[in-house]
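Just one protein chain is left out here, and the rest sit where they should.
Presenting chain A:
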Amino acid sequence: MPNDLDSFLFRFVLEYLQRKGYKGAADALRNALASEVPEDFHNPPLDMDDQVRNFLEFFLFVREEEKGLVEDYGKIYRWIDGCLEVVRVELGQLTYPLLVYLYLDLIRRERYEESQKLLEEWAPKFFEQSVRDELFSLKGVRRREQLNDNPVSQLYLKHRREIFVSQYAFELLCDFLVEHRLTSVFRCIMEHFHVKMEKDSQVIGSEDSKSSIGFFPYQEFEVLQKNEIHWRPLKESDYIVQEQDSQPESHTTLEGNTVDSNEVHPSIPIPKYPVGSAMLESEDDKLRRVSLGIETLPSSLMYTFSNTYDDMNCVDISVDGSTIVAGFDDSFIRFWDGKECGQYRLVGGKPLIGHCGSIYSVSLSPCGRFFLSSSEDGTIRLWSTKLERDLVVYKGHLFPVWSVEFSPLSHYFVSCGHDRLGRLWTTDRIFPLRLFGGHYSDVETIRWHPNCCYIASGSSDRTCRLWDLRDGNSVRLFGPHSASVCSLVFSNDGKKLVVGLENGQIEFWDIVQGRRISRLEGHNGPIWCLDVSKDDIFFASGSSDCFVHLWNVQSLNNSLQSTLSRDQLLVKSFQTKDSAVYCTRFSRKNLLLVAGANL
């Protein structure tokens, strides 16, 4: 007769293997011990060590409670919904990820009907939110073997989800779980979540209790917060060829500028231009620049394209407002030179043919004589407006390139696309110099920092990243946002980043500290374009809801409220007659230039 302890252990090991899904090993064990194992057992024998016994009892207890995960989730959901406001905001972070992890656990244990039931009953509650795409992707995971192939399930299983709650809320949660014996839920939380007791839960967007947040790499976020960002503007001597032969240091001290505290040395080689160069701001620009304020709003000029038949994808206006370039779905690019054609009505537009796919982005150089275009065929082309033809093809992305931008000092440009990378190029090399990899999904938009040392990229994984050009590393992570990022702009002092999202929200981030300053309900549609005035007083946003809004951001530094209402910041609103706005640009003289397509 087999020893009680032995038979118990055999049975226990068999249960463990079956629970974890190691079918082969379980079958082998069962075959080996066919005759010796009793069919059933309830209690561990009495002559065991107390600690081991407690563990085994808990394990068995948990096994019995595993049926009815769907009802368990329901209980938790309803309880969290019915909690006090403060607690609900904190524990609300839990509901959506818990659903995902329970679903994945059920799939892993091959309890397929239960998993489908869980999703059918509870997923519709989250369909209104940004996590809808993740849920649709997870719906496709029906079998255990598919867990490895699905990108969303991989992300969730590889990373532990971080939850920021206060001590009080967490204790409430534990009490509730123990009281209702939701041990499986408890186990899931212990296994997949990383609960952090933080008093300061402003770090992650817990202000917004209504929207659930999809996957976000919290650990990376924490690590990157510690990086130091050199946000200050460049010294003029770094990009302007000085006429005197004296040393730059003595030159600047003569003028009274302090050298190190106000300005930064560029970390990458940048081009230098002589004083009268077309690449730089002219004296005329500086003198005639309109100084804006609440009393003096910028004048605005809008170019509306008609008869585009919804084919126009992108527009760019030069900084002096004279040249406009537009890219179309039929792979044509048209440009209009305002100086040639006349002031009010630009007719025709010379079509430029070169790409073999829709054009998704165009970017004019600061001198206005060249521009870049990026397309669905994976290439970027450099065009000359004087020669009216393309000059160079840059191949590197093999997938659609969503955005391209010339650096403010020319010579360099960056591009980003569907292959989840951003690339740094120079106009004289057909291979990229830097690759910026780190986003989890396509990179939609990419922008230069005013001091040319950093790049910001926004992606459809609902985060933005700041990259250092010298070594290509990500130095900041901005997120999580409630929708994918459509547009970005840096403020001219280099300290703030304005992010426009696909659901019409605008978010302000402080780059130096890596914190969100505030959030704004800007528009009713995706925000296609943003630009900041040269003195950082106003910024303009344009969207597909046919409005251009002008916002006052001077007060932003003073108020650190989490969500601002529109009335506080909105200064003026321009409504176009049914034209989606594709480009807003403040010229060097602070004139607001807007371009849109009237379908």
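Here is the rule we use: contacts are C-beta pairs under 8 Å (C-beta built on N, C-alpha and C of every residue); 3 or more make two chains touch, one makes a residue touch a chain; residues count from 1.
Just so we're on the same page, contacts and distances are computed from a predicted model.
Undergrad: One chain isn't displayed here; going by UniProt, is it "AP-4 complex subunit epsilon", "Autophagy protein 5", "Transcription initiation factor TFIID subunit" or "GPI transamidase component Gaa1"?
TA: "Transcription initiation factor TFIID subunit"
Undergrad: Which listed residue (A:Val131, A:Ile270 or A:Met312) would be found touching the missing chain in the intact complex?
TA: Within the whole complex, the residue contacting the unshown chain is A:Ile270.
Undergrad: In the complete assembly, which of A:Ile229, A:Leu421, A:Leu501 or A:Ala595 touches the absent chain?
TA: A:Leu421
Undergrad: Looking at the whole complex, which of A:Phe12, A:Tyr440 or A:Phe574 touches the chain that is not displayed?
TA: A:Tyr440
Undergrad: Which residues does chain A use to touch the chain missing from this display?
TA: 132, 136, 139, 241, 268-274, 277, 354, 365, 367, 369-370, 382, 387, 389-393, 395, 398-399, 410-411, 418-421, 426-430, 432-438, 440, 469-473
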